Each structure stands twice: as structure tokens, then as C-alpha cells.
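All protein chains but one are shown at their positions in the complex.
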Amino acid sequence: MTLSPYVPIVGLLILGALFALFSVSIAPIVGPKRYNRAKLEAYECGIEPAPQPVGGGRFPVKFYLTAMLFIIFDIEIIFLYPWAVSFDALGLFGFVEMVLFIVTVFIAYTYVWRRGGLNWD
Amino acid sequence: MEDLNLPPIDYAALSPILILFGVACLGVLVEAFAPRRARHPVQLVLAIGGSVAALVMVVLERNTRVVTIGDAVAIDGPSLFLQGAILLLGIVSLLLIGERSLEAGGPFVAQAALTVGSEKDNRQAQGAPGNTEIYPLAVFALSGMLLFVAANDLLTMFIALEVLSLPLYLLCALARRKRLLSQEAALKYFLLGSYASAFFLFGVALLYGYAGGVNLQQINEAVAASQNSDILLYAGLALLAIGLLFKVAAAPFHVWTPDVYQGAPTPVTAFMAACTKVAGFGALLRVLYVAFEGVQWDYQPVIGTIAVLTMIVGSVLAVTQQDIKRLLAYSSIANAGYLLVGVVAQNREGVSSTLFYLVAYGFTVLAAFGVVSLVRDADGEATHLSRWAGLGRRSPLLAAIFTFLMLAFAGIPLTSGFISKFVVFGAAIDGGQSWLVVAGVVTSMIIAFPYLRVIVMMWLSEPAETTPTVSVPGWMTSAAVFIGVLATLALGVVPSPLLDLTNDASLFVR
């Protein structure tokens, strides 16, 4: 294999690094210091959601907990799926390993359950 | 469908790692089911007992030299030595973390979810028992470190890096007092840490493209024979090195260190300064010596330059510090520079001297942070240097201990700091890197100044009205400080047993 296919990658990396260095060093010197709300928005483009909900559009923290809990199962399925596909080939050893893995995930789950992370109120 | 061949697994060699992972999971279950009152003693015993059991297994397995579990983990001299060192230092840090007599409820917040400054938060600061999740978190971090130094492929190394980093981010955020500072430290550590690990990962991806695999031996062979573009190799190595150098706090990837060391609870800072440094350098050594031996002439000057830069940044900025924790942070950066000198030496003495330095520095820094946690006033720890003025008159014993530790950092003979600098510089001269030694000696002289300033301040200033009191330490902090001071002295007076041990342990399996 020759160099050629990877030259663009390296070029981009160098360009990116130079650009980052340049903009970081120049910004405090020449940039105007006008902070406004849009700077802190997650997306700087697009229309603002209207009407603004009460309290600036914040959600109860419970939604965050639920979303984090979902991630536990999300992670679990990533590994369960390939295992299920080649279940036959992996045999007993694979089964035991998978049980151990699921037990570990459930340890986290019982912690959340006992600490009341599953109660909505 | 035919059965797959299972890789052989040497469970005995892996047992220290497995024990700690098991103990950490058990700790989570204790959090879930044990009554609130029982949690602290149970968790403490579990964490320390688990670490001791793992240490015993490391000692029993001391002659094992094996690459196991599908070439993912290499249990050899350096990894066993480093695992032992991490466990020893980890046990001492756990003593500091578990201390509850200095402050009602211990140094950690009772409930991390309480909003800072709220009514409930003020009440918890008055002495609600600190939370006990810190123990499973610390044990998870320890087990990640054990795996990190033994990882024989880059994927395992990446996973171990995250397993050790993620609990540390959380531990930083859990201080009982000055919680905003603590959370800010955690945020900075988290953002910069995951930024660095993203670089590490992209480096892994490029090296995978270069070598067709991420096993260290495979990369080593590819370096010698691969037809692929060298650009992939160098870009991959550079990105990988950024991730590792960040963890060991080498300049220019050191900016997080002072902030995080200052903001984090002092026991956690001690834990990071001692154990994370060992783990980071262990992985750096393995990657550079096993996988990239073939390009050592290419990376040596680069790492050497970084070493010089790290020593200069650490020592010069240490001079201007006004806060004892920040001062120790910059000292930790400078020490990372000296350690890099040993890494760059690229010979067997380089490995063994780095191993020695890591252990010696770890014990000294643990004792130093142990002392820092004792100097307190009504608001918690008094870390500003001006508050330390006249401490020698108030409590001579503590000031004497701290003076000894400062002298050890400065590298005065009869302390471990002298021997460790001596062996590291000796290895560098053998490796033909004399310019690093020159830089090392010059910066050692610069950094002696801030250490001496602290000593002069403690002994020669009059105690002011505001000089804080020194709390009477509980047995755990006393033990931790005592072990640290004893190791600093012992390694300075009779270093040969540990030097022999590091010599025996300095060969990587391939």
C-alpha cells in the first residue's frame, strides 16, 4: 500500500490542529466580548421553541434518572446481541460468561432499585 | 456450526484484578442492602481486605510470566511489580479516605445530589455521615489501574483507562466542604480527561489500521515489517501518547493537574497523585517498550523534549504557588518529568529506575497529603501557604514530618527522593541521554526553592492569630503518614532490596 490514501487524513489533522491553535490564540485578542443567551444555547441555529415553557424549559430531574437507567439496558443489549447470534458456537463457556455479565449489570440495577431510583414520586 | 476455540485463561495470574472487581461489585450490593449505620465499617473492611487479598495473590504469583486470556493481558515482571505497588499505595490511600475523626462525618459529602448552598446542604456539612459509595468507586479505580498496567492490547488498555478514570471523576466531586470547587475540579477533570481519552482512542483506531490488530506484539511486528504507510504509525503513536501523557500529567497536557488537585478532597488527591501516576507510567512503559521498540529512535527526542518541558513547567510554576495543594500539584508535574527521563532512557535500567521512582514518590506524596489534611480551621483544611506560617512553633512534630517530606521531594540524601532521582538520571546517562540529566539537575535546583520556602515559613515565621490548629489525627491518618514517612526514610537509607526487586522485575514478556 502506498502513502497516498492517507495523506488527506494527515493533511486534515494538521490543518485542524493548526486551525484550532490559531483560533484559540487569536480569539481572546481580537474577539468582541459580547455574551448573550444564544451563545449558551445547545444549537446556535434554528428557531427558538415558542412559547417558552415555564421556568426556561427545564425538565424535572426524574427524566434524567430514567434516561440514565435506560442506558444500563442499552449497554446490556450491545453485548447480548452478538452473543445470541453465535450462541451455538460459544457453548457453555459463553453462556456462563454471559450470565456473569448479566449478573454484574443487575448489581447496578439492584442498587438503583434499593435507592429508590425507580420510584417516580 | 463448529465450536470456537476458547483462549486459555490463567485465572491465578488474573486473580488480583478479578478479586478487586468482585469486591467493588460486592461494595455496590452493600450500598444497596446494608443498613445505613453499618455501611461505613463494612465498606472500609471490604475495600481494605479486598486490596490486601489481591496483594497477597500478587505476591504468590510473583514468578508468573505469562500472556493470557487471548493475549489481552500480560502478567510479567513489570506488571506484577506495578500491581503490587498500586495495591500498597492504594491501601494507604484507603486509610486516608476512610478517616472520619478529623471532621464529623469524614471528608466526603453526605449526599452528592444535594444542591450546593441549599438548606439541606448546610445541614449535611455540619456532620452528617459521609457517603460510602466512595469505597466501591475507589476499588473500581484500583482494579482499573491493575488492568491498565497489565493490558497487552490497546483495546483492553482503553477499557482499563476508562474504568480507572470514570470513578476518579466522581470521587473528585464529592468533597464535604467547598463543594463548588470540588465540582468544578470534577468538571474540568472530566472534560479534559475524556478529551484525552478520545485522542487515545483515535490513536488506537489508526494503529489498528496500520497493524491489522491492536495487540502490542502484533504492532511490534508490524513496525518491523508492515507495508502500510508510516504516517498511520506515527499519527497513531502520537495520539496514543497524548492520551497516556495526559494521565501522568506531563506538559503540555498538565493544565488540569493543579485545579483538580486543589479542588478534589485531599484523600482523593493523594490517591490520584500516588496510584494514577503509577498506573499511567506503567502503561506508558509497556506501550513504548513492547509495541514501539522498533521506532524508539524516532520517539525518543519527542518524549525527551516533553520531559524537559514538563520539568521546567512543573518547577518554575511551583515557585509562584500560594496554595499548598497547588504547590504539590506542580511538584507532581515536575516529578512526572523526572520519571519521563527514566522512560526515555530506553534500557533495562530505565524501566527498573522508573519503577523504583514510582514507589518512592508514591509513598512520599501520600504522607505529604496526609499532613495537609491535618492542618485545619473552622472551614475545613487551611491550604493557603500564608496560613502555614509559624506552624513549627504550634506543632513541631507535624512541621518536622512535613519538613522531612519536603526535603525528600527536593532530593536531599538519606531520603528516597535522592536515590530515585539518582537511579533515574544514572539510567538516562547509560542510555546516552545526558542532556535530559542536565535539565533534570537544573530544574531540581529550581524546585528546591519552593520546598525550602515552605520549610522557612513553618519554622522561622511567628505564628499569627489565624494560624490554623493541627487536628489530632485518628489512627488511620496516623498510620498512613507513618507508613509514608517510614518508606521515604527506609528507601533513602537502605534502597538496595527494592532496587534488586525492580531489577528482577524489569523485563517485559513479549
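Order of writing sets the chain letters: A and B. Residues in each chain are counted from 1.
The working rule: a contact is a pair of C-beta atoms (placed from the backbone, for glycine too) under 8 Å apart; a residue touches a chain by one contact, two chains touch by 3 or more.
Note that contacts and distances are computed from a predicted model.
Visitor: For the chain that is missing from this picture, which UniProt protein name fits: "NADH-quinone oxidoreductase subunit K", "Serine protease", "Nucleoside ABC transporter membrane protein" or "Helix-turn-helix transcriptional regulator"?
Guide: "NADH-quinone oxidoreductase subunit K"
Visitor: Which listed residue, A:Ile75, A:Val99 or A:Leu118, touches the chain dropped from view?
Guide: Touches the omitted chain: A:Ile75.
Visitor: Any idea which of B:Asn122, B:Thr320, B:Ser386 or B:Thr469 touches the chain not displayed?
Guide: Candidates B:Asn122, B:Thr320, B:Ser386 or B:Thr469; residue touching the omitted chain: B:Thr320.
Visitor: Touching the absent chain in the whole complex: find that residue among B:Asp10, B:Glu184 or B:Asp230.
Guide: Once the missing chain is taken into account, the touching residue is B:Glu184.
Visitor: Just the residue numbers, please: which parts of chain B touch the chain that's not shown?
Guide: 112-113, 115-117, 155, 158-159, 162, 166, 169-170, 173, 179-181, 183-188, 190-191, 194-195, 198-199, 201-202, 204-206, 208-209, 212-214, 258-259, 262-263, 320-323, 326
Visitor: At which residues does chain A meet the chain that is not included here?
Guide: 5-6, 8-9, 12-13, 15-17, 19-20, 23-24, 27, 39-42, 61, 64, 68, 71, 74-75, 78-79, 82
Quick note on the criterion: only the chains that are shown with their structure count from here on.
Visitor: Would you pull the chain B residues touching chain A in the complex into a rising list?
Guide: 1-4, 6, 25, 28-29, 31-33, 227-229, 231-232, 235
Visitor: Considering the complex alone, what residue numbers of chain A touch chain B?
Guide: It comes out as residues 1-3, 5-7, 9-10, 13, 86, 88-91, 93, 104, 107-108, 110-111, 113-115.
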